[in-house]
Structure formats: structure tokens, C-alpha cells
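Beneath this line is the structure, given in C-alpha cells, with notes to follow.
One chain of protein is taken out of this complex; the other chains stay put.
Let's look at chain A:
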Amino acid sequence: MDVAIALLVGAFMTLGIFLMLSRSVIRMLLGLALLGNGINLLIFVSGRLSREAPPIVPPGAYVPEGAIANPLPQALILTAIVIGFAMFAYLLILGMRAYQSLDADHTDTMRLAEPEDGPRPPLSY
């Protein structure tokens, strides 16, 4: 089952990267979401997998006994999920604004700051 979850991580990463390399803003967005899932899972498996042992101290005990899931990657991923959500929301709205203001949902046509045939940035000494 290690292989299977490793392949899942690989698939998420592959498709995430593939979509992010696209020029369409929406595809990039979807790619970002997939990439986020892949990375979260990667962090998750780096803490090793354990079944039916959530990192919760059982009632009456002070310290969890026996094998227990690694809480550290979980805490990291929880933060990552929140930040990923914020990032996604921000990019989505930015994409919307770009479509409205620049009439472009394609990165090659977003050329307001650096027009294709515009002069190069100032290079004088």
C-alpha cells in the first residue's frame, strides 16, 4: 500500500505541475490546488503512516501509550491547508480581476506592465 499512496502523491504532483505549466489562468489555478494536495500528502507520509491511532491522549492518561500517529506533520499540514486555501482564493480573485481589467485569461496576453514590443527596461549605466 506504500506503493499505491506513493503513486497517488506522484500523480497529484505530475498533474499539478502539468496544469501549472499551462498558459490558461484557470488551468493554472486547478493545477495549484492539485499540487497543494500532493504536497500535503507528501508531508503526511513523511511522518510515516499509522492506522487507528490518532494523536489524542486517551482519557485518564497523561501521555499517550503505544504507537501513535505523528502529530507534527499533521500540525504542519493543517497550517498548509489554510494557507493553501487563502492562496487559492486570492489567485482566483486576481484572475477574475485580470480578466476584467486586462481582458486576458492567458498569461501571454497579460502584458500591461511589459508590452511585447515595448522597450526593454532601462539599461543605461
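As a working rule, a residue touches a chain if its C-beta (ideal position, glycine included) is under 8 Å from a C-beta of that chain, and two chains touch if they have at least 3 such contacts; residues count from 1.
Assume contacts and distances are computed from a predicted model.
Missing from the rendering is one chain, named in UniProt as "Monovalent cation/H+ antiporter subunit A" (options: "Phosphoribosylformylglycinamidine synthase subunit PurL", "Monovalent cation/H+ antiporter subunit A", "Protocatechuate 3,4-dioxygenase subunit alpha" or "Probable peptidoglycan glycosyltransferase FtsW").
On the side of chain A, touch with the chain left out of the figure occurs at residues 1-24, 26-27, 29-31, 33-34, 37-38, 40-42, 44-59, 61-64, 68-72, 74-75, 77-79, 81-90, 92-97, 99-100, 103, 105, 107-108, 114, 116, 123, 125.
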